[in-house]
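Shown here: the complex without one of its protein chains, the others still in place.
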Amino acid sequence: MMQFRASGGVRWPRLSLLILACCLCAYASITTGGRGDVGFWDLFARDTLAASVMWDIRLPRTVVAMCIGVNLGLAGLILQAVTRNPLASPAILGVNQGAALGLVFGLVFAPVSNALGLQTLAIVGAFTAGFITFAIAGGLGGRLDGLRLVLGGVAVGAFAYAMVRFTFTLEDDLSRQVLRWTVGSITDVRWDDVKLIVVWAGGGLIATAFIAQRLNLMALGEASSAGLGADPRMTLLMGAFVAAVLTGTSVAVAGPIAFVGLVVPHVCRMLIGPDHRRLVFVVPIIGATLMMAADGVSKWLTAPIEIPVGVVVALIGAPFFLCQALFADDIE
Amino acid sequence: MQIRRTFLTTFASLALGAAMPSWADSITHEMGVTDVPDTPERIVVLEFSYVDALASLGVAPVGIADDNNRDRIIPAYTDVIGDEWVSVGTRKTPSLEVIASLQPDLIIVDLTRHEAAYDTLSEIAPTIVLDSLGGDYFAALEQMEVIGAALGRADEAAVRVATHKAVMDDYAAQIAEVSDGVVAQFGVTNATGLWLHSPMSYNGSLLEMFGFSSTMTPGEGEVYETNYVPTTLEQLSVVDPDILILGKYADPAFTDGWVGEPLYENLKSVSNGAVHTVTAHNWSRLRGLLAAELMAQDLIAIMSQAGATN
Partner (left out) sequence: MTRDGLVFVALVVGVLLASIWSLSAGAVAIEWSVIANTLFDLDGPKQDYIILKSRLPRTVLALLTGASLALSGAIVQALLRNPLASPKIIGINSGAALGVCLMVLLLPSVSLAYLPIAAIAGGILAATIIYIGADLRGASPARLVLVGIAVGFLCDAGVDFILVTSSDAQFSAPLIWLTGSLWARGWTHLGLVWPWLLVCIAIALSLFYRLDLLRLGPQTASGLGENVRAARLSLMILAVLLAALSVSVVGVLGFVGLIAPHIARTVLGGGHARLLPCAMLIGMGLVVWADAIGRAIAPPIEVSAGIVTALLGAPFFVMIMITTQRKIRA
């Protein structure tokens, strides 16, 4: 539906600028927080409480933000390639809203969440919603209709949200939780969460690099792809699997965070063009930069009360999406 | 604080002594003036603090918005009001049909929850609106006077408030021996987070009345404008109260996950063994005279424990 003009390849000055921006955002993420008296240099202190704040609380959070940026950015890149739809991303496909419904289900039925864990329920909700959206768009037959995919995602998301919002009528305590956790929050993550997500982010990156050429072929169209020896249905299956795993681990750690998967691949294509073999390395950098910047803002904007990072990402991502929708050149 | 209490007492007694006839007539409340019957007998209440007020006066309501969970009306209330009431549903969206079927002659509702339904409720019966959810302890005392007047029991209410103040003064005197210069903080924790109740909240104002200090400020010389503040471990380490009182809605609660972390273990309250668990329901959902007395008893118990460990 939309295409962006390719402009040049990776050039070293540009790449080093990106890495510099990434480092700056990491700095912003790690130096903000509830305590004003703890700063960057406390990372190198020994056995002080300030060092504990940096090492036990802020560093894992920054790493988690970074990994979520990597995961969701890659998931968006893959989804957009295999569906050949530049709007495909977890939020648009109803996956995030499904995850929110899973979380809410767990919060309302405490015995269920005690047995399975909130994270499991969120992942189940996300997958179910994503599957239904694909089914609606014709994905089961191997042919996806672009507009149908987007509209089906909106419908599935709206169904899930109607039920999520029902909790607002029940209990103050419950609606407070639902409001904060169904938008995606990485408050109080620790190294255990980091272990989980780092492994999958790394694995996802390698897997995406392996299928990058297949994703390029997808862009040529299904017939050309098949002609060049890459069965498009196989690409769709592999891509959907990797994207599902990447999204699932992010949802498990942070809940549903919207727009990273949508915005980051677009920005990258604008910067370095449509070759997935290069995109696969630039998308993680920009995804991580965006998430760490948002994390810093989420701690600073309404200090000392933190807002969930998902809200900040949405406030950055939604206007960007609107500009895309307004000014993109080619729409069928 | 002392000044404010004295002022309130004086104001209340003046109002009662001079202006009020012995029977109720027009009641001024948050959304205007409502004529109520002289002595309403079938009363429906849509917030727990009004159950407290009625129980304090020995009046049994016919309908309570108890969230369809009769256990939410604690024994301290059922001892007085019995268990004959009809549940009218959740406090957020009570069933207006059930309320109407009870044929009430007075309905007492909350400003923030039920403002939009005021007109509809007024068609069922005279309705008075008070700010329970957003109000602090002193507001609850004032509301007690209004409810007393609405029930045609203004004198009894004044007497009850006076007794309550005497009781609370007694508790305060006991607690004051240890509360001077001590920072106490109440918070509610569930499965996903910790919310501290700020100094302007009901619990905050109650702790302040007992002479505790608060270190909970958003910045130098600023005050929170919200009642409940979501709080991370890092932020809790800035507040760092001497005594941390937690109401836990979930088991295991979110804060239990912090045990063992250096920052948590180094909190003054944690390292001194001054983290106390209270019944979350009583502390965070109930407001009013009886609830305040229960909380005071909890505090006495906490302080005696604290005294024992010191």
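Going in written order, the chains are labelled A and B, and every chain counts its residues from 1.
The criterion applied here is as follows: contacts are C-beta pairs under 8 Å (C-beta built on N, C-alpha and C of every residue); 3 or more make two chains touch, one makes a residue touch a chain.
Keep in mind it's a predicted model, so treat the numbers as computed, not measured.
Remark: the omitted chain is touched by one listed residue; of A:R14, A:R176, A:R233 or A:R278 this is A:R176.
Of B:Q174, B:S213 or B:T226, it is B:T226 that touches the chain left out of the display. Although one chain is not displayed, its contacts with subunit A can still be listed: residues 1, 87, 91-92, 132, 135-136, 138, 140-141, 143, 147-148, 150-152, 154-155, 158-159, 161-163, 165-166, 168-169, 172, 175-176, 179-180, 183, 258-259, 302, 305, 307-308, 310-311, 314-315, 317-319, 321-322, 324-326, 328, 331-332.
Against the chain not displayed here, subunit B makes contact via residues 68, 87-90, 92-98, 100-101, 112-113, 115-117, 119-121, 123-124, 133-134, 225-228.
The definition used in the following text is that only the chains that are shown with their structure count from here on.
Centres computed as Cα averages put subunit A at a distance of 42 Å from subunit B.
Against subunit B, the residues of subunit A that register as touching in their complex are 33-35, 49, 52-53, 56-58, 107, 110, 113, 118, 168-171, 173, 176-177, 180-181, 187-188, 303-306.
Chain contact summary for the complex, subunit B toward subunit A: residues 67, 90, 92-93, 188, 190-193, 195, 218-219, 226, 228-230, 232-238, 249-250, 254, 257, 261-263, 266, 284.
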